[in-house]
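Other chains of the complex are left out, but the ones given are in their true place.
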Amino acid sequence: MAAHHFSPTVLHNSIGSHAAVLTIASGDTVTAETADAHGFDHRGIRIGDRPNPMTGPFFVAGAEPGDALLVTIRDIRMTRNTGWTYDVLSPGVVDPPAVQRFPARRKTEWLIDAGAGHARLAEPPVQLARWSVAVEPMIGCFGVAPELGQAISTATSGRYGGNMDYRGFKAGVEVMFPVSVPGALFFLGDVHAQQADGEIVGTGIETAAEVTFSVRVLKGTRIGWPRGMNEHEIFTIGNARPLDQALQHATTEMHDWLMADYGLDAVAASHVMGQAVRYDVANVFNPAYSVVCRVAKDALSGLR
Amino acid sequence: MAAHHFSPTVLHNSIGSHAAVLTIASGDTVTAETADAHGFDHRGIRIGDRPNPMTGPFFVAGAEPGDALLVTIRDIRMTRNTGWTYDVLSPGVVDPPAVQRFPARRKTEWLIDAGAGHARLAEPPVQLARWSVAVEPMIGCFGVAPELGQAISTATSGRYGGNMDYRGFKAGVEVMFPVSVPGALFFLGDVHAQQADGEIVGTGIETAAEVTFSVRVLKGTRIGWPRGMNEHEIFTIGNARPLDQALQHATTEMHDWLMADYGLDAVAASHVMGQAVRYDVANVFNPAYSVVCRVAKDALSGLR
């Protein structure tokens, strides 16, 4: 149950079987610094390259293919008082003819006041002079090394996690990843101070952070896609294009879960899901889109 | 400001330029009975055919092409203590190979206790013996006659509304439809006692109801897709396949709205949406899927 602190020097633009930076045990806690999506750290110094340079990988002793790695996000601390976003909707999220109404996208600076809990544009247009948003930090990109010795760009995501950009990946949440290599090889980075559904401007408020997480190896827990739990819900996440396929992955994974762990057959699990699921469009910007399928714990109480 | 009560005798399986059943004025309120998706009324008598037989159309005096019709859902009263759902996930919402895990779908009866506020399966499988869901009535299908003299099946939806199956269409909500013909010709029906996101078993809890709504003609209000307001949010809805296109429609309509009515240019509206939108997957079952784009009124306060 050791506690580690880790400052990265070499960051990775792919999630794969890279040399581990630290070996940790099931139960350990790590506080790790992360750079922003373009590689700038808490001092504003570039320590990595785009896209989404990752801190890690962490080798989790005892994790083997066929296990799941449970990651609990303990805290996401803002370490810089600036962030940035793009300033126009992604051309992929509007009707094709509407693409022409937007100027070329630019990086725009934000001022983050973590103490006061809000962020605002550094140089707002006049209409947004009094406009600010809440600081609700989340992890944009994290996951474990994929199968087949692959190393996959941190711009995208898959069964192994990756750049899912889901605003629900915040402090207090537990996330399970399917382990494909010995030690799991866990990476993280790309923290956002705030992001709405879909990441439709192509970014959240991108910034540097210090993330505290703990890990636990779930031996023999075979899962197909990342799963998670927060205070009130269990959820699955599917990553693919188009949204329809991402939703199919998340829905099938939830159905698998309800059948395996809640004692439901295919029909009973359908009844529960049919009247209880909620979907989130996590991101509709990255090469793989991400859709979350949630079920309230209340809807499942008394089933087992 | 008259109040009408309407009991249908002829129901329609398409939304189009059919003969009006009642002429009402802007400001009027109507309480209309609706049959369930297979045409059974509050007595369980078949008064219409599938799919989704509609009550109406109501001719709203003064409504002309280029206006919007504002419909306020005042109340949705359950008039039958039974409903029904299908019992397996739609083959379109799971990974294609998983389709084979489900038996052929069957209609399943539910018991609705509107007074107690919950519904439960009439003959539940043992795992669901103690399981029930809240009664939260919503309108599955409503809208106005489309352009070009079209008459379109109530199984699907479009700019004119239709079978959107959004759980957010409940009492207290205001919805705007783009008017394409004189009198707008408003139809409604297909009430559900409960439905989760996506309508992923192909139904909500389908039942008969009595819907009280009022109408108002918004002269010269040109909109592209249905829009709505509830207590805390404004929202738009896009209807198309795949989900990506439905989302594009809803997102573009919201961007249009923020630019036209909130004084924002294309960039400022992008900033607000990028950090504030929420998406709902209303239905991912019908020929046209429906995606809702929501923005909290709080996020818009102080912009105008």
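Going by the order they are written in, the chains are A and B; count residues from 1 in each one.
Keep in mind that, in the parts below, a contact is a pair of C-beta atoms (placed from the backbone, for glycine too) under 8 Å apart; a residue touches a chain by one contact, two chains touch by 3 or more.
All values derive from a computational prediction rather than experimental measurement.
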Total copies in the full complex, given that 2 are placed here: 4
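Here, only the chains that are shown with their structure count from here on.
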For chain A placed onto chain B, the superposition rotation in degrees, Cα atoms, nearest 5: 180
Computed distance of Cα centres, chain B from chain A, in Å: 33
Complex contact set, residues of chain A against chain B: 85-89, 92-96, 98, 101-103, 108, 121, 125, 127-128, 130-131, 133, 194-201, 203-205, 241-244, 247-249, 251-252, 255, 262-268, 270-281, 284, 289, 291, 299, 302-303
